[in-house]
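What follows is a single structure, written as structure tokens, with notes after it.
Every protein chain of the complex appears in place save one, which is left out.
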Amino acid sequence: MSINAWLLPLILFAPAVGALLLTLIPENRPDLVRRVAVLVTGISLAGALHAIFHYQTAAGGFQYEVLKPWLPQLGIQFHLGVDGIGVVLLLLHALCGFTGVLISYSIKQRVKEYYIFYLTLITGVFGVFMSLDLFCFYFFYEMAVIPMYPLIGIWGSDVKEEGRVKYSKQYATMKLTIYLTLGAVVALVGLLALYQWTGAQTFDIPTLQAMLADEPLSTAQQRWIFPLLFIGFGVIAPMWPFHSWSPMGHAAAPSAVSMLHAGVLMKLGSYAIIRIALPLLPQGAVYWLPWVASIVVMNILYGGFVALAQKDLKLIVGYSSSSHMGYVLLGIACLTPLSLTGAVMLMFGHGIMTALAFAIIGQLYDQTHTRWLPDLGGLAHQIPFIAGCGVIAAMASSGLPGFANFVSELLVFMGGWDKYPVQIVCGALGVVITSVYMLRVVRGTFFGPSKPEFEGHVHDAKTPFEKLPFIILVLALLITGSWPGPMLRLLESSTGPLVERILMNEPNTAPDSIQVHSPAKPGHASASNEHSEMN
Amino acid sequence: MVEAHSAAAAVGATDPALLALAGKAAWAILLTPLICAVAILLVGIHRKSFAMAAAVGGLATSLICTLFLFFQASQGHLAVPFEVSVTWISLGGLSIPFGVLIDNLSLIMTLVVTGIGSGIFLYSVGYMHDDAAASRYFGMLSLFAFSILTIVLSTNWIQLFIGWELVGFCSYMLIGHWYAKPSAAAAGNKAFIVNRVADFGFIIGILWLWSVSSTASDDRTVHFATLMARLPVLVESGAVPVATLSVIGLLLFCGPVGKSAQFPLHVWLPDAMEGPTPVSALIHAATMVAAGVYMLCRTFWLFEMIPSTLNVILYVGAATAFLAAALGFAENDLKRILAFSTLSQLGYMVMAIGLGGPVAAMYHLTTHACFKALLFLGAGSVIHGTHEQNIWKLGGLTRSMRWTSLTFLIGSLALIGFPGLSGFFSKDEILVLAREHNLPIYLLATLTAGMTAFYTGRLWFVAFMGKGHAHGHESPPVMLGPLFFLAGLSVVAGYIGIPAWLGEHHEAFHWDVALTSTAAVAAGVTISWLLYSKRAIAAGSLVRALALPQSFVENRYYIDDIYTWYVQNIQQKIIAAGCAWFEQNIIIGAVNAVAALAQGLGRLLRLFQTGVVQTYVLVFVAGVLWLITRYLAVR
Amino acid sequence: MDLSLLRVELCVAVWIFVLLAADVFLAPAKKEGLSWLALAGIGIALVVSLQPLPIGPAPTGLFALDGVSHYFKPLFLATAAAVILMTQAFRPQMPQHPGPFYVLLFTSVLGALILSSIQDLILLFLGLELLTFSLYIMAAYLKTDGRSVEAGMKYLILGSVSSALLVYGIALLYGAVGDTSFAAIRAFLASGELTLAAQTGILLVLAGLGFKLAAVPFQLWLPDVYEGAPAPVVAFLAVGSKMAGAVALMRLLFLALAPIQPWWSPILASLSVLTLLYGNLGALGQRNLKRLLGYSSIGHAGYLLMGFAVGTLDSARAVAFYLLAYLVSTLAVFLIVCAATDELGGDDLDHYAGLSRRSPGLAAAFFIALLSLAGVPPLAGFVGKLLVLMSAVAADRLWLAGIGAVNVAISLYYYLMVVKRMYVDAPPSPSPVRVPAASLLALGALILLILGIGICQAPFLSRINLALIF
Partner (left out) sequence: MVTVTHYVVASAALFCIGLAGVMSRRNVLMILLCVELMLNAANLLFVAYSKAWGNLHGQMIVFFVITVAAAEVTVGLAIAILMMRQRNTLDADAVQSMKW
């Protein structure tokens, strides 16, 4: 049996098994706990790297598929598989998860419980990125949300403003959990409606896609379901005005959780939109996306302006994330191969960048016990390495060429220019705003004269092991940013056909052409056959 | 993957072996500094001497390769333009190459960058010898060299933009090299953000241009050569209206306005003097700020189609030249005077573009790069020797720093356009052009030449000639060497036929223009001599007589204040604070309100839960009655 | 009459006498053993109940041992077993004489077992009364605890009023139909007649069953009784009694009232919405864990009603699955509550502060059980809710499913408030909570079941699909 058949389960279940193993390890062995966590996330990372290097770009489509019946009575299958988009996000998550485990070495309290929740969270997110069955998808999606609650509630920190508590961590984590769950259940209703109205008695995404290509839902139905899915998933994306859980959630979370949260969790929303809402509801997408394109401009500009007004480092990066996810949504809304590729690339780039940013802020906070910008300053004297990484993160965030963010934002702009020039111009303005607040952060934190209160007890990442997470993230940004070709080809193999299929559904196109362009893949056809036998 | 293709039609075929070698050399020019930068930042960050050696060696390699190509091309062995490139992004219909375009224009600019750059790198070895973070400095310097070469050798708009942004980053890092100084950190931020604002227009322009560049048969392109061939056809056929192209041109011009510090985005350049002086020389005098002008020359085929945009460029350039020169009058900081002078000279170059003379602009760019780098290095030498930048606290340097003063004098003379020196020739080209096309601008430019002479004279007479109290020591040979080298260049640059190389057949010398400008220069120098050396006129009384313009100039026309006011009061206090208020009270407030609503609704519902059993019975019975009255249906 | 149909009930009935006798003859010091005796009885009944169904024609008459009852009977017995284990864990709080308690429990279980097999309104009434009478006493079992007596009193008065209404409804229905058997009622309704008296009768019967299920507006007794009654009794109320009501309602709706499904469907739908909102909104801001669980149990009744309102076979199966998931999760929760109340010093939420520091395993089990109640994957409750919502969507009641879905998010809030106490707040003392080994074992089994049902749903659903055929 080739490795491809069990690659995805390996990636998925390594952290889960790790979490189970941790339950058996006594609490007074934190080193062992950490080592197990490093090991299992390392296995996942290796698996994700293997997946991305061995993905057959020429063949495209879903690969490394695993198909097992799960709940055959309802047509639910345990169906895993990744296409170009999925494999990239898998890598993103593996990177963030692995570096997050390393960054979490600074957690000293209740280490065992922490890693159990953390690994559960990682499992959930992996599951989402590789699920090809709506049930599987939702299953892992919710699973990824819940561990956030204790992770922030126990190990987080209150968000303070001038010494007063602005958002308590309890408030932040409860809001985050409930908000995301609310979004998820709204999406769930949409998914169920989709399942029902399709009449296919299957949750299998490729099968549904093939069926809907032949017999699409009526336009009215699509127009109903699409906003349910888009808003439901948009909450986690996070789409304006449903974003308010995110900055304070980032701010209250412990650094590794912020990394995962801003780096990966927020991508679940946009990924779900790309994976489910767009291909299954093309007409709904065509109908609603112009509205979305205008709303997300609010994300970009508004998020940027609010970030300008913040003084808590994590809140700044938090609002910046909500601003930058606007580009992702804009790329989706523009719905061209270029913009969609750019959007996914940005999901990757922003994920890594923001993970890096939160790793840095975490290091700062652990040592200085403050994230309040006016209290900081001159830290480049004490922590030159981290300061260097900070400059890199700020520059990546500002869209400096050489980092993945530049390529992706450029692609979004180029791809969207024909459709929504005004929105693109506003988006480009957002880049300017980003550099304003990012440079303010860098200057306020690292530059300026050395402050006596930090001297002597703020320590740089010195050993290679301490530097490792930062180096991994910086390299990921630089490699994909300076030589984006391979990753773009990977993404294009999936985004191209996706957009093509959707645009087939533009009202002015003859419906006959649909069938020509979306032949059901042999694998999927057999999947649906199996399913019909089960019934 | 690497494809080399040469437009060999021009001067016969090139020998294939030479072509291959030239391709390798071209890549080497671009990539050696990058490799050195990476090496320095990765392994040399704590090894100062390695960093210095790598940086200097890297750029020297580039210089050698450039010289090789230059001689091959000038001898006619190598047909230019000549291009090697790889595909950086290829996605659907979009193809963005990354490569090296070698032609006369890029060769001359590459020579400027690598030649003057090598000198400055070498100079830095001395200048930064005692700096603890010299490795980072040299790493950034190497990265800068790569970035500026990316612009210079660019084959397309996107590559140009990439280099454009990267030089901005390097400039940011180098201005803020001494980050412990708050003013340096602030200056770095300012430079980066002002450039970002300008680049906003620039990238929109690029996007727009790209979007209109498709023809029936071909995809859109950002490639210079393709666009150059395609745009006239598109304009003629009406597919791209001239008005659209004019707007695109204006947007593209935003880039140079920021990078070349044209009015009103010039504010960052004086502040950028917070960086180490070699940086000011290389980045903020010779190369990066000239990149805007270079870009306009590189893409002049676009701008020559849109006269209205050229007009805007002309006036912006002229305004910058004049206003910046006036700012030089009131400045007391040695480097800032040079910075205003740089602004003014950049204005000249941009003006030349506006007048339709890219060759003149490029000519002036080259000579200016030589003498302004010389002036800055000289200033650096002064600062290195005296640790003082205020001209009034200097003085008498001709005695203590003889060689520095000599070279500084040569640079100053070249700057003011002393006949026979390089600045004289290049400025003359521009003035001739102005007189041909636009008389008022010509007069303004001549006046500016006089003003240049005045503030340069002031600088010289006060800082170098004045009764010395500053007892500096002369700089080491590693710093003096580049000074001599650049001084030599400043002298000879006017004689080596740069305009001819750039394709302009030199016309007869315009004595009238030359004489007029020389007269203006002479007047400027004389006045400054009278004021500051001879003290024939009391400077104070003159200042009092010109009180209003004086305060206007001293405050730099209040432009900085306007920007500061905007940032502090509009951006932060109204927009950002307003959004934050909206966020806190409306968005978060609405979410909290929903939560409170749920809680409140729960509390309201629980009003039934009185704990009194008979209430419960009552509600029970009421419920039954409600069911009966509501759902009883007669069939 | 074929007594083998009654085999489970007979077992339980016989064991009532065994228990009585043992209670009389056992020395007071050995009364502890009664719980094991009771467990043994349940075990025997459980084995009997798991015997395969006799193959034969669809049963007629008052009582039927069909797929539905065959599915639910083991569940009732398992509930009873869990409640007995809870009494062991709850012992410090219980009176010295546990004998009558087990007798009452068995009587109650007998009522529930009967309800799962009813084919006739008479048996519906009798089963309900048998189930409820014992519960009145059990609710007031802590004779010295004022709140327990108050709970018993409230439950008694509301219960008797509801049974009076139920009986009156049966009388009206009998008047309209002339018979009380489900088959006759079905035939009557199928003929298209639906007199006002019959409608009123049906509504009154629904109100009586709604009382058992705690449907709004018949739910007001529930929070008070949950708060006051002893925890093991609450567990039986929450699981056994509610499930019995649900089975009876299911049988009534699908066997007798099926022809007028379009009539009762909207009624139940509106009750469902009200119940969901009342339960979940009311639970916000509660401070007593048992009271909170009371409101939450009203919320769960809303989902059950939603399944009934949809009125399809799939929805009935979804309800059956939901009940299974609800059973394992709720029993796990109450096992912990029973075990912890004494050591923690009470059953307010604040008493649970820092439980995860004191007993990490117990807290983790509580966490999992609560999340299962909230409906979070990969736990049993999630699948139950999903099935109910799916059945609602399948019947084109998207809005109903939407309200149900939103309530998931609301309910998560108060469950997480419990989690917050356990995981975030500091413990008042570091001493671990001791749990009897048997309860611990049962708890472990329940947690495994919660996970197992949540992850491998297929065998359970197959079992239900086979059992539930109307």
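We call the chains A, B and C, going by the order they appear; numbering starts again at 1 in every chain.
In this text, a contact is a pair of C-beta atoms (placed from the backbone, for glycine too) under 8 Å apart; a residue touches a chain by one contact, two chains touch by 3 or more.
As the structure is a prediction and not an experimental result, all values here were calculated from the model.
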| item | value |
| --- | --- |
| Partners of the unshown chain among those that are drawn | B, C |
| Among C:18, C:167 or C:433, the residue in touch with the chain that has been omitted | C:167 |
| Hidden partner chain, touching residue among C:9, C:23, C:66 or C:224 | C:224 |
| Sole contact to the chain not displayed, among C:43, C:61, C:146 or C:345 | C:146 |
| Residues of chain C (touch criterion as defined above) contacting the omitted chain | 122, 125-126, 129, 133, 136-137, 140, 143-144, 146-147, 149-154, 156-157, 160-161, 163-165, 167-168, 170-172, 174-175, 178-180, 223-224, 227-228, 291 |
| Positions on chain B where the hidden chain makes contact | 606, 609-614, 617-618, 621 |
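We adopt the following convention: only the chains that are shown with their structure count from here on.
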| item | value |
| --- | --- |
| Arrangement of touching chains [line / ring / star / complete / other] | complete |
| Chain nearest the overall Cα centroid | A |
| By number of C-beta contact pairs, the top two chains | A-B |
| Whole-Å separation of chain centres (CA-atom averages), chain A against chain C | 41 |
| Geometric centre distance via CA averages, chain B-chain A, whole Å | 37 |
| Inter-centroid spacing, chain C versus chain B (mean Cα positions, whole Å) | 76 |
| Interface hub residues of chain C, defined as touching at least two other chains | 410 |
| For chain A, residues that touch 2 or more chains besides their own | 178 |
| Complex contacts: residues of chain B adjacent to chain C | 598-599, 601-603, 605-606, 608-609, 611, 613, 615-617, 619-624, 626-628, 631-635 |
| Residue numbers on chain C that touch chain A, as the complex places them | 356, 360, 371, 376-378, 382, 386-387, 389-390, 393-394, 396, 398, 401-402, 405-406, 408-410, 412-413, 416, 419-420, 423-424, 457-458, 461-462, 465 |
| Residues on chain C engaged by chain B in the complex (per definition of touch) | 153-154, 157-158, 161-162, 165, 192-194, 196, 199-200, 203-204, 206-207, 211, 216-218, 220-221, 223-224, 263, 266-267, 277-278, 281-285, 410 |
